[in-house]
Each structure stands twice: as structure tokens, then as C-alpha cells.
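In what follows, a single structure is set out as C-alpha cells and then discussed.
Here the complex is missing one protein chain, while the rest keep their positions.
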Amino acid sequence: MIAKKAFSPPDHQIAKPYFPRSLGQITRSPRRAWLIAIVFVMSLMACQPTSEDGPKKAHEAQPTLYYFTWSDYVGPNLIEEFERQTGARVVVDTFGSNEELLAKLQSGATGYDVAVPSDFMVSIMMKLGLLAELNPAAIPNADLLLDRLQRLPFDPDHRYSVPYLWGTVGIGYDSSFLNAPPDSWDVLWDPRYKGRISMLNDQREVFGLALRSLGASINSRDPAVIDRAKQKLLQQKALVKVYTSENYDQLLAAGEVVLAHGWGGAVARAAVQRPSIKYVIPKEGGTIWSDCLVVLQSSRNKELAMRFVNYLLDGQVAAHTTNRLRFASSNREAKALVSPELRENPAVYPPDSVFERLEWMEDLGETIRLYDRGWTELKLR
Amino acid sequence: MKPRGWLLGISLANLLFLYGPIAVLVAFSFNSSRLSATWNGPSLQWYRELLFDHALLVAVQNSMIVAAVSTAIASILGVAAAVGLESLPVRKQRIIEGAMLLPLIVPEVMLGVALMLLFVTIKWPLSLVTVTIGHAAFNVPVVMVIVRTRLRKLDPHLLEAAADLGATPWQAFRRVTLPLLAPAIIGSVLLAFTISLDDFIVTFFTGGPGSTTLPLKVYSMIKSGVSPEINALSAVLVVVSMALVALAAALQRERK
Partner (left out) sequence: MIDPSSTASRHHSTRQRHPYWPLIPAVLWMLAFFLLPLLLVFAISFASRGLYGGVRWVFSPSNYTMILDPLYLWIYGRSILLAFATTGICLVIGYPLAYFIARAPARWQGVWLLLVIIPFWTNFLVRTYAWMFILRTEGLLNTVLLDVGMIRAPIEILYTDWAVLIGLVYGYLPFMVLPLYAAIERLNRSVVEAAWDLYANGWSVFWRVIFPLTKSGIIAGCLLVFIPTIGAYITPDLLGGAKTMMVGNLIQHEYLVIRDWPFGSAISFVLMALVVLGALMYFKRGGVFEDVEGRR
């Protein structure tokens, strides 16, 4: 599309009023033209960032770590501290969903060292041989995992992954617009809120929500049930303002939506800017998730990668992350270091009573095709 | 023609349509309010945030490098192609020219996806190098077309004269053709450079770890719905673009 600029007639036509009439003029001007070109190239070369690159001057000799993570997981201080401790350079790329992560890795973006897939994506990546085995001696902080996160079904011995952050999925709502706190996923189908609802742009989460609202498991393999979920979602589409996994906290805070399907931490962040925002996990239940740190098989610097993993799992660092992101850390010692009001925040640390209605997502193997087609249809109609 | 009044009106309305959104962005980049579109007093804080956004500066650097290298490749290949095409019979010229123009017609998504598949299949890891290759690939036709257009207008007798004076083909090229083509070459280099700087889709598909260019960074900033830093960035980009266009226009005018 941008390349269409090149269709020469338009640009050529612009030049026409100024085109020299005689050959004499042509031969006189090129010298000036070359001069200008040289100035241009020189100013280009002068454009290299200088002061910001100060500590990076020796970056050819400096080890580099490539970190592939969720778009809101990285803050400025987090990386700088690690860079200072190890002298390495950390380059961060982000993604918005597990599917995007896998797609990027499969499409040839090898060279990442550390990535952060969710639970079920870890098992898929294990099956595809994308993960390197972790060296427990290099990651002592992995011994400090919460009980709840130890021996998770997809990787019980933590050979390939270590849980990093965890939480729930629910509804962020603006309590000043709703008479009573919603207790069912069906509030997202309420026509009174037409155009003020946002849903996650995440195939598994959106379908999971619909499945739970129908009383089925988020890992359902029954084609008939999946189809009913799809139909229900299609009915909802007219009410949905936008499908987004990345900025619904801003939409909530700005008042552009009053109901947002989202992860607890993001809703908690929105509540900081707009105190009437609250978080609820409906009675039908939903997902409990944990994003795990993994080292990729194609990593060129696995020792550095594991050092980074260990760094992220450190109690202080983890607590700092929780304070900023409002996602709970997997490190059991971190909770004590987190600021007090967050410890009581159900969006960040769910109360015990809620766990019985939560489910872990599983890898569905071939059955995911049904979800694929359903998700595509939902987006297309 | 008589009724010019309403024509002028529509034209001005068109210009308002074209410039309005850009002007709005620039204006609101000075707005101190974070969330809403109500004016809250002037502030330079977003520009300050911009300066300290290290990832953004790295992205700019990446963009410049990719643009410079890919433009250089595309220019050399494109000029050579334009000159070489000239020597073929007209029918062959048409066919090859048509084929070389295909990248301009094919949707960019397709270009990006196709290149990605190529690199995956031959197991070439995605990086700034693959991005550069992709940019060069769609810029070669750009350079070629612009230079060709100019080439076809040149007086053929000049080259005959050079030959009569005993010049070899290379000498004739260097001393006659190249200077005559200079304006077109420079114009196409500038254009190719801009296209490369601006490119999103092909870069999106062919980029790997650490290959974030400026458009990619802007895209992820927009998706995250982050601060009016984007407005400030937009304002900077707008000013830079206008400066470039003014430079190009001045170049043209000088030649008159």
C-alpha cells in the first residue's frame, strides 16, 4: 500500500512544473544535486543515537539477552537493574496472546532466549521441542514457589518452565454504572450495556467464558458444546465494542467501556485511575492461569537466560513487579514484601473461596481446530 | 470557468480533511491531560517522556539502518535495471518491466507473508537482515520505474554523440547518462528511503528478535493505548516528514 507511492505518474507530474526546459540546465544542476545528496547521507550518519548509547558502546562484546514477553510485563527499572548486575544488554519484544507467541516462534523468529508462555502453551511448546531443560542449580529461586503452583500438570517437575506470575480472569466493571455487582458471565450479554463492553482478544479465554456460561468446561472437546458456545458469542458480538487484550484497562479507566473481560491485574490497575472500577469472578467460574518463564532451545546463551529467569523470580524483584503490574508473583516470599493494600485486593490475590470454581487451561491437541474455525467465524461475521 | 467559488470551497474542505487530523495530533501533543480530549493546559511532558524512551530510540536507529542499507541495494539494482532494460527490444522491455512492477500491485500483506515463508523454509532466522532484504525487494521496482521514466525522455543523440567521440559504454554511462539521470536517481532514492522508513506490514512479518523498527514500535504503542507520548511522537514525525518534503521540493525548484 505504501509502495503505491511509487506509481510514477503522480510524482512525475509534480516534478513537471519544475522540470528544466533545456539540456544546458540539466547538465549544470547535477553537481548541486550530488552535493545535496552527500549532505543528506552525512546527516543520516550523524543520526546515530549518541548519549543513550553510552554504556552500549561495547555492545558487540556485550552479551545480549532477547526476552519475549507480554506487552505489559516489562517496566523500565526491571530491565536496567538486571543489566547493571550482569553487564548484559536486554532486548525486549512483546506479544499479545499465546497464539501470537507460538506463531512468531514458528515463523522463524529464533534467537529469543527467554519467553513467557501460559500454562497450556508450555505443554504445547514442550511437545514441539522448543524448550531447553532448565538447570535447577542455576535457578535457586525456583524453590520458593507457592504450594498452589507446585507440581502443575503440564510440567510437574519444572524441568522446562517455572511459574512466574499467576492470576484469574474475570469481569472488570464500573460500579457507578451497575446497580449491583454482576455475578454471572451473562451480564456481558446484557443489551443495556451495548457498545460499552470489551472482550479479550484471546481465542481460549473468550471461548472459555462462553463455555463456562453454558456450564461446560473451558477445555471442552465436545463439538456440539463448542458450537453452542460459538453461537452464543455470535449473538454477543453486536454488543461488544472491541476485542482487545492490551488496552482494556485504559478503556475502563477512561470510561469508554463499563464492562471488560480481563485479567485481574489489569483491572486492578484501572481501579487506581478510576476507583469505582471493581473486579469479580462470576459464579460460573473461569480460568486460573500462570504465565511461566521458559528458556528456548534456540537460545544462544542459556546460562545468561537462566540467570535472568532467576532474577525475575527473586523475592524483591517479584514484589516490585507485583506492586507495579498488580499480578501476583509465584514466589511465596514475595507476598510479604508487596504493599499491604494489594495483599487484600481480590483482583490480585484471589480469596481461597474462589478456587473451587477455577479451571486450568489444557492443551487440546487436534480439537483446537474446532475452536480455530469458531474464533475465525466470530471475527469475520 | 465561471463558478469558482464553490470549487474553492470544496477544495479547502478537502485540505481541511487532509490536514485536520494531523494538526489535531500536533496540537494535543502539548495537552497536559493524560486521558481525555479536553484541553487541560500546555505541557511538554510527553516530549520529555519521548526523549527518555530508550526502546523507541533503538527502534529509530533500527529504522534508519534498515532504510539506508535497503535503499542503497535497491538503488544500485534499480538504476542498473533501468539502464539495462533500455538495451532490449521494446516488446521484451514491456514484459520484463511489467513483471518487475508486480511487487507494487500485490498486496503488502502477501509480500510480507511470502517472504516470511521463504525465510522459514530455508531456515534463515528472522532479523534486521531479513527485514532489509524485504525492503530492498519492494523498493527495486520503485527506483526502476522512476529512473526508467526519465531515461526514456533522454535525447538518444547524446549517447550517439558520446559513441562518436570514442567513449566506451561504461564511459558513456558514467559521463553522459548518469549525470542526466541524477535528479531521477536522487528523487527515487529519497522516495525509497521514505517508503522503507514507513513500512509496517512487511517488517511485521519478516522481523525477528530485536528487529523493532519505528513503525512497529508505534503500532505496539497504539495497541497498548499508552500515553499521549504517541501524540508527541506523531508530531515529531510529522515535522520531520514535512521537512523532507520541503527539501525535496526545494531540490526540484533549484533545478529550474
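Each chain carries a letter (A and B) given by its place in the written order, and its residues are counted from 1.
Note that in this section a residue touches a chain if its C-beta (ideal position, glycine included) is under 8 Å from a C-beta of that chain, and two chains touch if they have at least 3 such contacts.
Quick caveat, the model's predicted, so the values are computed rather than measured.
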May I ask which residue of A:A88, A:L146, A:A216 or A:A254 touches the chain that does not appear here? A:A254
Among A:R84, A:R151, A:R192 or A:K237, contact with the omitted chain is made only by A:K237
Residues of chain B in contact with the chain that isn't shown? 1-4, 7-8, 10-11, 14-15, 17-19, 21-22, 24-25, 28, 35-38, 73, 76-78, 80-81, 83-90, 96, 98-100, 102-103, 105-111, 113-118, 121, 133-134, 136-137, 140-141, 144, 149, 152, 156, 159-160, 162-163, 169, 172-173, 177, 194, 197-198, 200-201, 205, 214-215, 218-219, 222, 230-231, 233-234, 237-238, 241-242, 244-245, 249
With the missing chain put back, which residues of chain A would touch it? List them for me. 1-2, 4-5, 7-10, 12-14, 16-18, 97, 99-100, 102-104, 106-107, 124, 127-128, 195, 201, 203, 237, 240-244, 254-256, 365-366, 372, 375-377, 379-381
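One rule holds in what follows: only the chains that are shown with their structure count from here on.
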Chain A to chain B, mean C-alpha position gap in Å, rounds to 31
Residue ranges of chain B touching chain A (in the complex, touch as defined): 35-36, 54-55, 57-58, 60-61, 64, 68, 103-104, 107-108, 116, 119-120, 123-127, 130, 138, 141-142, 145-146, 149, 155, 158, 179-180, 182-183, 186-187, 189-191, 194-195, 198-201, 205, 207-210, 212, 220, 223-226, 247, 251-256
In the complex, go through chain A and note every residue touching chain B. 1-8, 11-12, 14-15, 18-20, 23, 25-27, 29-30, 32-34, 36-37, 40, 44, 47-49, 52, 64, 66, 68, 71-72, 76, 91-94, 96, 106-112, 244, 246-247, 250-251, 253-254, 273
